[in-house]
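One structure coming up, written as structure tokens, with questions to follow.
Complex shown without one protein chain; remaining protein chains in place.
Think of it as A, B and C in the order they're written, each chain with its own count starting at 1.
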Amino acid sequence: MRKLSYLDAIREGIQQSMQKDDSVFVYGEGIEIASGPFGVPLNLEKEFGSKRIFDVPLSEASMTGLGIGAAINNLRPIMIHFRLDFTLLTLDQVFNAASKIHYMFGGKLKCPIVIRATVGQGWGQGPNHSQAFHSIYSHFPGMKVVLPSSPYDAKGLMIASVFDNNPVLFLEHKSLYNSVGLVPKKFYKVKIGNANVLETGNDLSLLGFSSMLPLMKKVSRELKKKKINCDVIDLRSSYPLDKITILNSVKKTGKLVVFDIDWSFCGVSAEVSAFVSEKIGSKLKSNIIRITPPHVSHPVSYALEKYFYPNENDVLKKIYKIL
Amino acid sequence: MRKLSYLDAIREGIQQSMQKDDSVFVYGEGIEIASGPFGVPLNLEKEFGSKRIFDVPLSEASMTGLGIGAAINNLRPIMIHFRLDFTLLTLDQVFNAASKIHYMFGGKLKCPIVIRATVGQGWGQGPNHSQAFHSIYSHFPGMKVVLPSSPYDAKGLMIASVFDNNPVLFLEHKSLYNSVGLVPKKFYKVKIGNANVLETGNDLSLLGFSSMLPLMKKVSRELKKKKINCDVIDLRSSYPLDKITILNSVKKTGKLVVFDIDWSFCGVSAEVSAFVSEKIGSKLKSNIIRITPPHVSHPVSYALEKYFYPNENDVLKKIYKIL
Amino acid sequence: MLSKKKIIDFYISVSKIRKSEEKLIELNPEQEMRCPHHYAIGQEVVAAGVCVNLNDKDQIFSSHRCHGHYIAKGGCLKSFMAELYNKVTGCTEGKGGSMHLIDTKKGMMGSHGVVGTNIPIALGASFYLKYKKKKNLSVVFFGDGGADQGVLYESLNFAALKKLPILFVCENNGFASFSHISSRHAQKDISLRVSNFGLKSFKLDGNNPVLFLNKIEKIISYIKKNNKPVFVEAKVNRFMAHCGQGEDIGPGLRSKNDLNKMRNSDPLVSLQKYLITKKLLNKENIKLIDEKIDFEIQAAVSYAKKSKLPGKKDLFKNVLA
Partner (left out) sequence: MLSKKKIIDFYISVSKIRKSEEKLIELNPEQEMRCPHHYAIGQEVVAAGVCVNLNDKDQIFSSHRCHGHYIAKGGCLKSFMAELYNKVTGCTEGKGGSMHLIDTKKGMMGSHGVVGTNIPIALGASFYLKYKKKKNLSVVFFGDGGADQGVLYESLNFAALKKLPILFVCENNGFASFSHISSRHAQKDISLRVSNFGLKSFKLDGNNPVLFLNKIEKIISYIKKNNKPVFVEAKVNRFMAHCGQGEDIGPGLRSKNDLNKMRNSDPLVSLQKYLITKKLLNKENIKLIDEKIDFEIQAAVSYAKKSKLPGKKDLFKNVLA
């Protein structure tokens, strides 16, 4: 198997989806141009033409409606945002329409739109260029929300998202773009709602999403040195959650640490924590810990980012307290 | 003390705020006219003139910006939405600007805007005229979120919200509009972040918000017949949460039921549940229960609403299981 | 030139909307239709005039005031009534109610209760039509209140940019619930306002049925022929309250006198007069048509009343596709 970067894996997922089905099309601001931000260029125009991949105005709200109107007619749009933050302009379209359309029209319409967005981090991206708020997408019924952490998942989840019949938020993380991994050449899907057990251990469950995985692995490695063995589980999607895998792990270890890139207050990490304690609270051997950014906005200064993003030492300190 | 309806209490809170400080102004769609929806008429134009209370176009996004631009200049706008659902059009303004302005400009600006909105229910309001999603407002740092359940609180929290220096979501519930209670004539504030202990008991903690209070009281009355005594606590604000009152109650009873009008998945109810179990999980005598609407959109048919909104019998059944 | 058939179909459509709405008003005291009603009485000409020029593959999108559009597009009357009666046989099975009507077989692609939200969705439908090289167009109906929303201007630009087959129809009744247009618009001529967005825009009189029909026929064939968007502002009168049974008379709203004037220039009546004068139909024909409509409506009501309410299981149906 070849190795691909996370970003190239996404690109290949899009490309193969477009090859598979000519009702798949892609649009976003500046995506036609070869030198897009973070090198996100798709370079797919030559293959598919400007009918199926095109640039749009900075009109995020109506451009979301564009995708919805196409999706209810059985096209499969992929709308690209360079930042999740900008999707705040579109939430009427997403939550008053897309996520409800199937239900509120009694099943008469489906809305298979993929909203692809990036979470920024670093180099002073700051308060409205770095936010991760997939919790709120997970909160509204009718949405699916996926957060790939590896190149393999990035491709497989992209394809699964495109061919899912529901609106899907596909949330990438900038810090993972250059990470490299094995990616099959073939067209394949990673089932949405299946967590990925990366490491197994009996002492502690580390569950989390997206760019938290590298941190979780580091933490696990560190703990292994002290003979503490962890389940390291990539939850992969914040809706649906893979409840079975979560419960199985925590039943076994009795100790849970949930990692998320989103804030914790009313976050997915709160949901995982509440879900687990409500189901098997009496089997827990210690209190659950949530590892997330604190309840403040994303600061620009690297000196502040250092304290804002969870780091290995702080996480280990918290974990030692429950061991 | 006189009795006032919830709706009149809100009106009086607004009126006295406007009398107190001429930088308070009010705006919203159709609010100048005497016969507004649900009889929400303010009838304040005669007293304050159309400079301080005025009608606006259906341009929710820019009208939110209007309030923000005024608020950073030390005016105190109250923006009125007839439905919380419509605020989905405004979330870029609210979360990329209002809630962050104080922080991201290093304290140079304050943004004391009140966003007043109604949660609908009943008579076929349906999927985008009934939503309660204060969870997402509570999720972003920099916001406060209040949900009055009584006329007394409605007035006192309105005044506190107007004179708070942060953006505040003031969330009313349609089903409470005609409820009547004692309301002082004087200008007073109810501190934001203080829960209200309405009944005390040692067996069970019932915590919740807004229109859940009447249900919680009914449940408590029913349980009392079986000699089960409850703490009934109106949390009043979903951000900040009154953590001390919550912990004190649950430490005492060891059993918690959280009631919310918002969905539970990543909801405030999840936060309360996670917070409590993370703090004092080992002291819990049974699993926490969340009482909320299920993870589906608000249906129109009254035949479906019956199953959608939590009802006394279902709640009691769930509670009996943990007693 | 308008064909005789089209004018008569147009009349049938106007009358069917009127009579359906009147039936809703008549049945209202039963309090069995538990959802908000936004009547189109007085404004029927626009829905009927547009839709009589469309076929089932043309798609329409509507707002909270959608009964007329649904009926004009040929939406099933039984599913309509059943929906208003909150029944499981309703067009959304009791999920969406009066503000979310749909009949995809007829190209009625759904109405939305949030003002303006459907505008870019209709844009997406027109994008689809062009993408799949269909010979159809998409139409979105909205009010003067809808014209307050920024997405309209974003959508106009995009439609013009991509040359999409879409008709934007702004039914200007001068009010958005309790707000008069003068307290919302600096410049009350909406068709003028949008005139420099790169697409044609027209102001039509929705109170002059035959003239309206004449012009809209030409506009729709222009769109089909040229694959280009058009904006139409239609001035209309709303006879009923914004919502429900009242008349919205009062300070800041309108006077009884103004309302009477509106009712005295009822487009339905002037259309009947025209048909008779032009000898397209006589009184007897009209009576027969109207009786047939009454009959159809009555059948729909009976169907709705006899239908079952949805049950608990239905609550959890169709959450995910």
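The working rule: a contact is a pair of C-beta atoms (placed from the backbone, for glycine too) under 8 Å apart; a residue touches a chain by one contact, two chains touch by 3 or more.
Computed from a predicted model, the values in this text were never measured in an experiment.
Asker: Which shown chains does the hidden chain touch?
Answerer: A, B, C
Asker: Would you mind spotting which of C:15, C:63, C:149 or C:237 touches the chain that isn't drawn?
Answerer: C:149
Asker: If I consider the whole complex, including the chain that's not displayed, which of B:25, B:123, B:170 or B:308 touches that chain?
Answerer: Considering all chains, including the one not shown, the answer is B:25.
Asker: Which one, A:52, A:189, A:295 or A:318, makes contact with the chain that was left out?
Answerer: Of the candidates A:52, A:189, A:295 or A:318, A:295 is in touch with the missing chain.
Asker: From the list B:142, B:156, B:201 or B:267, pick the residue that touches the absent chain.
Answerer: That would be B:142, which touches the missing chain.
Asker: If you put the missing chain back, which residues of chain B would it touch?
Answerer: 25, 51, 56-57, 59, 61-73, 75, 77, 92-93, 96-97, 101-112, 141-142, 144, 165-166
Asker: Please identify, in ascending order, the residues of chain C that touch the omitted chain?
Answerer: Given the touch definition above, chain C has residues 148-154, 157-161, 183-187, 189, 192-199 touching the missing chain.
Asker: At which residues does chain A meet the chain that is not included here?
Answerer: Interface with the chain not displayed, on the chain A side: 29-30, 32-37, 54-59, 61-62, 85-86, 88-89, 123-129, 294-297, 299-304, 307-308.
Going forward, only the chains that are shown with their structure count from here on.
Asker: By Cα centroids, which chain is closest to the centre of the whole protein?
Answerer: So the chain nearest the centre of the shown protein is B.
Asker: Can you check how far apart chain A and chain B are, centre to centre, with Cα atoms defining each centre and the answer in Å?
Answerer: That gives a centre separation of 30 Å.
Asker: Which integer distance in Å separates the CA centroid of chain A from that of chain C?
Answerer: Their C-alpha centroids are separated by 41 Å.
Asker: Rounded to the nearest whole Å, what is the centre-to-centre distance of chain B and chain C, using the mean of the C-alpha atoms as each centre?
Answerer: Each chain's C-alpha centroid was found; their separation is 36 Å.
Asker: Which residues of chain B are in contact with two or more other chains?
Answerer: 61, 85-86, 88-89, 126-128, 295-297
Asker: For chain C, what residues touch not just one other chain but two or more?
Answerer: Each of 90, 92, 94-96, 100, 112, 114, 150, 319 in chain C touches at least two other chains.
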